[in-house]
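For this depiction, one protein chain was excluded, whereas all remaining protein chains were kept in their positions.
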């Protein structure tokens, strides 16, 4: 008996969390994952305002039971954008390559990609990755970095995630591959 | 009546500030801005040595009244290069995408671009960006990142800057554009 794979999805937005508009981040994240992952998984979702203590508490809670936590929103330069600060505050290790590569990917579409402060970190056995707020940008950046996610989760002691190669091909070094 | 747009320019150099040679950074910064911005603006200039407390105090003073502060010089690995340290010390938020993109742009010209430690940060309603010391490199990096600067200043509550499209085309997402 193996426990189900759990993935945490957190949409961070003052207005969406108050119902001023419909959140589009959580559906976009789940849709991408349903298409990309062949491993069965369940999602745990949260829709919260841009309050750093609340974001930190949510990330801590989800990282305890989820091998992967994806956030959407709150990564810009505006005063209320505190997602990166909250993520760094709960980090055991910071992985600067994710933010660099997500910005490089987004920069092919919009020059304002350099304003995104998104980070990725390890907390315990969970990988936490900040994603943009717009569904289109969520897909572009996940397409650009997800190939590295399953091996990262292997390395931090999480479950083995398998992907659908027509969407994204998970990369594992030959030395790390299991015998067939 | 709207207050004039003010932009702070800070040249950080022991030798130029002592008059050992003529500062070339401030004229290069102002020349680029005069060509690029169609919005009227005034510049506030400072020429100071590579002393961290003095750089921090200058950045704080200028950020209080300028929507944009550009520095030149002091970003290398030498012991007297302390511009990034001073900039980070006065930051509310760090924007890593600027440094990444400025180094990527400079790397097309010189392999030593990776030695530059330049950063960009938000302090209050001001964006502070470190630029290289050489006029040629100032132009190359401003050409490479300035398209994102006006929208960043919008997001932190500053004035609306408009550019001359033949020099640089300011990018604002459609959702953020004002009706014509």
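By written order: A and B. Residues from 1 in each chain.
Here, contacts are C-beta pairs under 8 Å (C-beta built on N, C-alpha and C of every residue); 3 or more make two chains touch, one makes a residue touch a chain.
Every value quoted in this text rests on a predicted model; they were computed, and no experiment measured them.
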> Which residue, A:35, A:57, A:78 or A:94, contacts the hidden chain when the whole complex is considered?
Replying inline: A:94
>> Just checking the interface: what residues of chain A touch the absent partner chain?
In response: 92-98, 100-101, 104, 122, 127, 145, 147-148, 151-152, 155-157, 171-173
>> Need a quick check: the contact residues on chain B for the chain that isn't drawn.
In response: 76-79, 81, 85, 96, 99-100, 103-104, 107, 110-117
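To be clear about the criterion, only the chains that are shown with their structure count from here on.
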> Quick one: chain A and chain B, Cα centre-to-centre, how many Å?
Replying inline: 31
